[in-house]
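Before anything else, here's the structure in question.
Only one protein chain is missing from this complex, and each of the others stays in its spot.
Naming follows writing order (A, B and C), and every chain is counted from residue 1.
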Amino acid sequence: MTLLSHSSPEITSVADLRLRYHSVRANSEALAAPLSPEDQVVQSMPDASPTKWHLAHTTWFFETFLLMPHLPDYQAFDPAFSYLFNSYYEAVGPRQPRPLRGLITRPSAAEVLAYRAHVDAGMARLLNMQLQELVPLVELGLAHEEQHQELILMDILHLFSCSPLSPAYRQNPAQARPDYRPVEWRSVAGGIVEVGSDGGGFIFDNETPRHKVYLQPYALADRLVTNGEWLAFMADGGYRRPELWLSDGWAKTQAENWQSPLYWRQEEQESWSAMGLEGRAKIDPNAPVLHVSYYEAAAYAEWAGARLPTESEWEHAAATVAGLSELYAEAWQWTRSAYDAYPGFHASAGAVGEYNGKFMVGQMSLRGGSSITPVGHTRATYRNFFPPSARWMFSGVRLAREAT
Amino acid sequence: MTLLSHSSPEITSVADLRLRYHSVRANSEALAAPLSPEDQVVQSMPDASPTKWHLAHTTWFFETFLLMPHLPDYQAFDPAFSYLFNSYYEAVGPRQPRPLRGLITRPSAAEVLAYRAHVDAGMARLLNMQLQELVPLVELGLAHEEQHQELILMDILHLFSCSPLSPAYRQNPAQARPDYRPVEWRSVAGGIVEVGSDGGGFIFDNETPRHKVYLQPYALADRLVTNGEWLAFMADGGYRRPELWLSDGWAKTQAENWQSPLYWRQEEQESWSAMGLEGRAKIDPNAPVLHVSYYEAAAYAEWAGARLPTESEWEHAAATVAGLSELYAEAWQWTRSAYDAYPGFHASAGAVGEYNGKFMVGQMSLRGGSSITPVGHTRATYRNFFPPSARWMFSGVRLAREAT
Amino acid sequence: MTLLSHSSPEITSVADLRLRYHSVRANSEALAAPLSPEDQVVQSMPDASPTKWHLAHTTWFFETFLLMPHLPDYQAFDPAFSYLFNSYYEAVGPRQPRPLRGLITRPSAAEVLAYRAHVDAGMARLLNMQLQELVPLVELGLAHEEQHQELILMDILHLFSCSPLSPAYRQNPAQARPDYRPVEWRSVAGGIVEVGSDGGGFIFDNETPRHKVYLQPYALADRLVTNGEWLAFMADGGYRRPELWLSDGWAKTQAENWQSPLYWRQEEQESWSAMGLEGRAKIDPNAPVLHVSYYEAAAYAEWAGARLPTESEWEHAAATVAGLSELYAEAWQWTRSAYDAYPGFHASAGAVGEYNGKFMVGQMSLRGGSSITPVGHTRATYRNFFPPSARWMFSGVRLAREAT
Partner (left out) sequence: MTLLSHSSPEITSVADLRLRYHSVRANSEALAAPLSPEDQVVQSMPDASPTKWHLAHTTWFFETFLLMPHLPDYQAFDPAFSYLFNSYYEAVGPRQPRPLRGLITRPSAAEVLAYRAHVDAGMARLLNMQLQELVPLVELGLAHEEQHQELILMDILHLFSCSPLSPAYRQNPAQARPDYRPVEWRSVAGGIVEVGSDGGGFIFDNETPRHKVYLQPYALADRLVTNGEWLAFMADGGYRRPELWLSDGWAKTQAENWQSPLYWRQEEQESWSAMGLEGRAKIDPNAPVLHVSYYEAAAYAEWAGARLPTESEWEHAAATVAGLSELYAEAWQWTRSAYDAYPGFHASAGAVGEYNGKFMVGQMSLRGGSSITPVGHTRATYRNFFPPSARWMFSGVRLAREAT
């Protein structure tokens, strides 16, 4: 996920910002509350990070980019944290290698909470200074922390999926879903349309500049692919038929023996369970499929006689077409578009903006939002991105096709 | 490289086709002529293939898709070759794993030539049958063989670069090049333009359908980046400054200790040589840089205050703008576009068309052609593609920028 | 380390055994006391295990081999623990893969202490039953736990060495050591001698049977190689001269860029520090060198014009020769003997004895004991063993040579 925003043209009042700061920061700690110190320290794979690291890294962001340069007399909580909790900002100096984040048993979870309190106190002082020019950077820090809130849940689910005990992060009873109905296709005329943000509110820089694209006529499915549909794909040999797959995807399924979405397990003939934040449970055929890679999404679309939408198609439809459900609150939706720079995109200056485009190769864009995305975090222009083989995020599938 | 074509609307006369068949086939054998049996059997890395494999695989294509189904009473030269020389057609059955192609010491180079003669005799009979409906498939087989002609040279150069003896494939004296002059920028207005092939002649299916795109105004460099300019990039710390690089690219440079283009070697302070088909020679500052990855091309562009062109920008300019040199005969030019499906692209049916889009993820498009591309093989709509880390093809850089 | 004992001919009184049980079990918990829950859960490399795993696995041993089969009405604390905390007993069923032990965040450290208390209560009941035939198995469980006590400290040191904060496990001030004096050589006559245990007390089965060997005359150094001597080896190019090294050892130094013992770091020209249980400190030239592999030990011996002792030489001298210091309380001493079966060795029956000899290939024997070995745990016949590349145990060097 990118971290960096354009300055927002709407001026947020400092009072509002202070409220929002406290709300976002409290939410992060609430997410960690059900977790033991052990749960918070372990890193279950190189792509994931410990909860404690997320809590500290989001705090490091405020300390490094706001308190250190802008709050007079601010004393860093611990100078070593700059090394431990930097993620990938080369300009800020060296850092703990990502695959080794799980070796940081000290500071403890309790010390990280103290670090958070120290920085929050500093931020309270800074916000009282009413420095209007820092508002965009604070907003960026908060949006950054919201991204890490989603990562906390993704990463904990992966960790818990590795335990033979299948622990539950939370106890929410699964809500009963109605039987899914056939997809309805929403047609879109195409032509020259505009995509990208025109800046009305906080945005990340990769959403800009707003620009014209030309779209052929197309249609989008009104809902996401369900687990029931995915089971039909599996039953029809979906994971065993190379002709459905991209070459790299087929190689991956063979190398890692994929036979279902991530976290699924065959309990007995015909019955499947999935690991989720509520623990392991029987698959609900009416729920949207989750935890599929781009390779799987593309193979499914091929099997279904459809395709995945492009980023522009998705965004234009999300912004203008009625009748599309499950846009933002179920699963991120793979697009067939590689994540890249919009025409005219330019990186910001300085450490915060050092790497605006540094992830713009080798990854695919996803759009929408998921059930674990913080409320209010996404919008039609929001661009999420992951490598085509990634599956531990809450990713799903919305089909597209040429207009008939 | 993709292999599959749309049927060509221009009807080639069978007599012309027969001539072209013999010419292309003879060219392949001429390329192998300077090579010993040992040179032709070794595989120097998983991405490369032995010359002998190329000679046999292109022959297998004609045997499998033309002679077996269409020539009455045709007897396969050796049934085992179907396994040995299939490349990646899953529908045609199992095959020798790609990284193990170099273990096939038998059949010998001489036997492969006998195989070629056997298939050529069959093809002569088939071409005499005047089956007009097979013309596109024959044309496809020839275009396919031309692609492998370029691969033969790429792969031999890689093999020879691994030898401490730096053998020369050929003796061509390097031609003296004039000193390079400053880049001139060719501005293009943009707006709605059409890209992709409208089918006037042989094409691969990934060039279709022709479709509209919207381009912002832009400018292209009239020539390619030179070795001299690349040396300046290196001297300015180009390979040591993470802020210039995409994240994946920086990781690759660190993991593999890249400090120059592939095949370059520092001979003494300030002096560099490069391995080429003529053996190892001093770098010519006036020649276009070769053997750079997408990561390097993008880092160079960042350093130069420019960017790489998109596929559409390149194609539209190549087709409509005067004053662009070095389009087709020096080096393939990286674009910033991921290789993907054009709007409305559909795969052909059957084994030949089984995998039209199977490579459409994880690779970047290159445009133009190189000094080792067979004459007449490329065109403005032609799409070449490689992973962003690949360097053993003859790849170079043409810069682009926003129009001023 | 092996785990399995011959039955002991000396009958331990049950009252003594109960005292020893409580003492050993309490010592394990005392070792863990300075560690946070986070410290206890992380696995820093596949060869190491989390403290929590050690505490639970040693408990699992008593539950599986004593309580389950022998204590009427015993209820397992948690049936899942049989999977989680088995180490490598194939006959007892499947188990958590060793490299993934660090993913077990639950049960928590507190729950593992409850598990220990539950098993200790069961063991108290069992020991009250006065079952003399179980004494050897209880003794084995305690010796097994003592081995894991040493592993706890080895593994925590490795974990802490991975932290940029270099945390100290304990605060012991380093004691001042006198300047080391020249080695004195203790000559031994050789001839037919006996090695291996004759069973007077608890022993592991790999120490038996006692048997005759023929020794040529030899001499052993009276003390261990010091850090000061090791610095001289380094200064003389010890890590850069292939002629001093075994072929596999040289390959390892090159692949992993070894330039000193494990945990050493060059602070500035001529000055080195080492990470230890007391944190990072300046090298003491008078202390025995620690954390060297067999490869390094053998290279050092070659450089010093000496060799390493055989197992038999070490044991015979330790048992019979006066004037040898630092036998058991500084560092395990590499021998030049591969760890193998004594003549006439036979494996015990059943799960406890399932794998008596299963580690008897690819490892080298070490003799003596180290500063972190529990007091009373070792003896002259005790055989420790590790792969020749291992360095995280407290291993050092005692030289040998032919008698003059």
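Here, a contact is a pair of C-beta atoms (placed from the backbone, for glycine too) under 8 Å apart; a residue touches a chain by one contact, two chains touch by 3 or more.
On a predicted model such as this, the values are computed, not experimentally measured, just so you know.
Taking every chain of the complex into account, the chain not shown here touches B, C.
If you put the hidden chain back, the residue from C:Ala110, C:Met129, C:Ala341 or C:Val375 that touches it is C:Ala341. Residue B:Val42 is the one among B:Val42, B:Val92, B:Leu131 or B:Val321 that touches the chain not shown.
Which of B:Cys162, B:Ala281, B:Ala319 or B:Val375 touches the hidden chain is settled by the complete complex: it is B:Cys162.
Contact residues of chain B toward the unshown chain are 36-42, 44, 52, 80, 83-84, 96, 100, 102-106, 108-109, 159, 162-165, 167. Annotation for chain C: contacts to the undisplayed chain at residues 88, 90-91, 192, 211-214, 216, 242-243, 245-250, 294-295, 298, 307, 336-338, 340-341, 343-344, 354-355, 357-362, 364, 388, 402.
Everything below uses one rule, namely that only the chains that are shown with their structure count from here on.
Taken as a graph of touching chains, this assembly forms an open line, each chain in contact only with its neighbours along the path.
In a homomeric contact, the two copies may use the same or different surfaces; for chain A and chain B, over half of the interface residue numbers are shared, pointing to the same surface. The distance from the centre of chain A to the centre of chain C, each centre being the mean of the chain's C-alpha atoms, comes to 46 Å.
Per-chain Cα centroids separate chain B from chain C by 58 Å.
Distance between chain centres (mean CA atoms), chain A to chain B: 36 Å. For chain A, no residue reaches two or more other chains under the stated contact definition.
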